[in-house]
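With one protein chain removed, the remaining protein chains of the complex are shown where they sit.
Chain naming follows the written order as A and B, and within any one chain the residues start at number 1.
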Amino acid sequence: MSHLLELGGISKRFGGVQAVDDVDFHADLGEIVGVIGPNGAGKTTLFNIVTGFYRPDSGSIHFDGHNLVGFKPNQVARVGIARTFQAVRLFANMTVIENAMVGQHTRTKSGVFGAILNSRRTTAEERRIVDSAINALAFFGDSLTPRLNQLASELAYADRRRLEIARAMATEPKLLLLDEPAAGMNPAEKDGLIELISRLRDEKGYAIVLIEHDMPVIKGVCDRVAALDYGSKIAEGTYDEVAANRQVIEAYLGKAASEAQS
Amino acid sequence: MIRRKLRPGVIGGAVILYLALIGMVEAFEDRFIISNVIGLGTTLVLVTLIGTGYLASKPAEEHHDPPALAGLVTGAFAGLFIAVCVVILEAMLSAGIQVRNVFVSVTPGLLNVLEFGAGKILGPILLVIVGAALGAAAGALRTLAVEWRGAIVYGLSMVLGISLAEPLLVGVIDGLSIPSDWLYDAARGGLTVTGTIITLVAAGVGRWFWLRKRDTVVQFRAHMPDDRRRKYSRVAAGVIIGVLVALPWIVGTFISDVLGTVGLYVLLGLGLNIVVGYAGLLDLGYVAFFAVGAYATGVLTSTASFLVTSNRDQFAAHGFLNFWVALPVVVVIAVIIGAAIGAPVLRLRGDYLAIVTLGFGEIIRTLVLSDWLAPYLGGAQGLLRVPPAPPNSWNLRDPRNLYYLIMAFGLIGALVAYRLKDSRVGRAWAAMREDEDVAEAMGVSVVRYKLLAFAIGAGVGSLGGVFFAAKIGSIFPNSFSLLVSINVLSVIILGGIGSIPGVVIGAFVLVGLPEFLREFGEFRLLIYGAILVGIMILRPEGLIPNKRRLRELHVADQEAQMGELVTEEPA
Partner (left out) sequence: MNAAPSPSGSTRRIPFERLPVRRIILVALSLAIIYGVVAGSAATLRLGQFTGANWRQLVINGVARGSVYALIAIGYTLVYGVLFMINFAHGEVFTSGTYAAYFVAVGFAGSGFLNTHPLVSIAILLVISMTVSMVVAIVLERLAYRPLRGAPRLVPLITAIGASLFLQYTMRGLFGANVRSYPEIDVLQGTWNIFGTEILRKQAIVIVSALVLWIVLYLVVAKTRTGRSMRAVGEDREIAALMGIDVDRTIVATFAIGGALAGAAGILFVFVFNQVIFIMGFLPGLKAFTAAVLGGIGSISGAAVGGLVLGILEAVGPNLFLTGAAVPSPNQLQPVVAFGILVLVLIFLPGGFFGAAGDERA
């Protein structure tokens, strides 16, 4: 059966470093897949490849019937993949609502002439954009909705993470790629994150792929986990299977630790 | 304290020396501020002394120097510095040393101005005394209450302003059929003594009352209900538009001509604002589109164009196209060329893009000047006989009609810019400016939107060229140099990047004012340069800032400050 997202044999080399080495991967709607691995294992690079920022040296990327190799990032967004970034990258000098409205860009059409002439179609579309943006923001309860006209740079850290996710949601994606969403959060916020991600799957039906270093979060929310090290996939399965895998332990803690385990 | 004031004093004196050596002091002295009493050059010296005194008497936390005394000392030092220079120069001149071979502005005339006409012994002494006195007065200003200080400064500034604005105001006053000889001395130029006193008192008193009552007015405005405020705005807008429409009939042809030029730069500024301000593209070659617009208009409408006659001295009966038909054609051509030029280069990084666009501007200028294209574009001799519209409709050579045309398009341009800013397109541009990669990840095709901005900018720029051609009637390559690009850039920078009213103000200040301050002509670019540097250092968001840009520009300052905390060496 074919998956929503299917990566086959993806490889990418930068100069002397093999960043991604023959990686297969897949994800489906309603699934939450975790991607773990030590720093430098190639996780974010994989995201960058899927979203079109890098072109793979070899391998295939199929998403929802499209072949994504060679797509530019904005085309990738258009077919329904949205992402957040390792360091939160909001449009700092735009307001909360404006950030979310940019997300609606791919789903709307009005251009220069519509804007200049202020046609009825354009004003209607603007209204729809605002509504969709507000909807996306409303998913997060009270954290963003009361702050629609605040600058993104003025938000508290956890809210900025949420805004980034809201903006991604506004693009009406099928697949959501979250890059270390728990970074910098305290335990209470992490619990809230687990709940949030589960809700994203349950209420919105997205396919979600999640890069994380925080194991409790991974354990708490992922249906399946893949582990990378030095660019190749070294394990895949449920959290428990992967956590017990010797290569994974070695990758994180070194040979001695894995020997101590056995 | 005296030692502390030495440095500011010397700096003040050095500024005067600078102004003298570059020739400003002597050149300006030809113009009277107050007829037969004081010239602009001397005023320059005096203003510098006052400024030095004022700035140096600023109360600092560590030392509590009485401001008047601080000002006096600083002013004395400044005066002393320049006095010593004058003495040295006089000595050199007497000894026959040809100072003019190096510093061309050192003439007996200059020295006369600096000495206040009192000769080479009394002059320098006078300089020190005047310096001290003005410095003390400036310092004393600080001790006055706000209303008095504001009133005095404002009154004096208005005297200067009204005097400098003579070419403009005389036209307006005469146009309204009011006699003006009580205010200006028509024969020698400058304010009459009566006029000076009247201006000083009127401005000063007005300002005094304004400063007293300002808070009440501000409160009143803040508490005004929204719909009332909107009504006032609409009335104000209506009045402004009414004045704009009636203007040519009040001020006469010369000023209408100037206004036309200002309007041209407003149009160009709006176009470049979209490229630089909205899309964040550093374009230093905007003159290219201006040139394309002008030359395309020329080729299509001129009766001497290669399209209608094979002999350049034999004019055809009509141009190839009617002017009004040619207008949209030219814009379309420019948009296509803009897209063609933009496509390969828009993905370059900021500085590279700047130099490449500059290169395009130079390429275009070289091409229109070249012998190679001369059969088509006229070469160094230019393209002549760009006709105004045919006789039975508007005569575009009349500055008034041209003014209306330019104003109409200017308003349209402003509307376009305004509508684009808050639209989906404007948001995409703003996102691109903030973070190109993330914008792309959100579905904004960065390439496409950059191209869009560039193409729109090209179209608007070409419109400027069209009107320019119509205005002057012939097109010469000299008009299309890098300086035009820099002019337009300065206009939007001064006014405020991304700000539409800013473009208008910028155009008035940078393009309109020089027309009335002819003495500044030689020093125009010097002043431009100083303004650009000054604005960037002091107020990079421009005169009428666009709120978002204000934040963007100052966030960087804050980050820089944070960085400096890390790198500062321990005391």
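In the analysis below, a contact is a pair of C-beta atoms (placed from the backbone, for glycine too) under 8 Å apart; a residue touches a chain by one contact, two chains touch by 3 or more.
In this text, all values refer to a predicted model and were calculated from it rather than measured experimentally.
Residue B:L489 is the one among B:A203, B:L489 or B:V503 that touches the chain missing from this view. Considering the full assembly, A:G70 is the residue among A:G70, A:G141 or A:G254 that touches the omitted chain.
Here the missing chain is touched by one residue of B:I173, B:L211, B:I336 or B:L367, and it is B:L367. Contact with the chain that does not appear here is found for just one residue of B:L358, B:I475, B:V504 or B:L517, B:L358. Considering B:F306, B:Y418 or B:Y528, the position touching the chain not shown turns out to be B:Y528 (whole complex). Where chain B meets the omitted chain, the residues involved are 18, 21-24, 101-105, 276, 280, 282, 343-345, 347-352, 354-356, 358-360, 362-363, 366-367, 369-372, 445, 486, 489, 493, 497, 522-523, 525-526, 528-534, 536-537, 540, 552-553, 556-557, 559-561, 563, 566-567, 569.
The rule is short, and it goes like this: only the chains that are shown with their structure count from here on.
Chain A and chain B have Cα centroids separated by 49 Å.
Taken in their complex, chain A has these residues touching chain B: 51, 53, 72-74, 76-78, 82-83, 85, 89, 91-94, 98, 101-103, 105-106, 108, 110-112, 114-116, 118, 122, 125-126, 129, 151, 153, 167, 171. Across the complex, chain B meets chain A through its residues 415-416, 419-420, 423-428, 430-431, 434-435, 437-446, 452, 456, 548, 551-552, 555.
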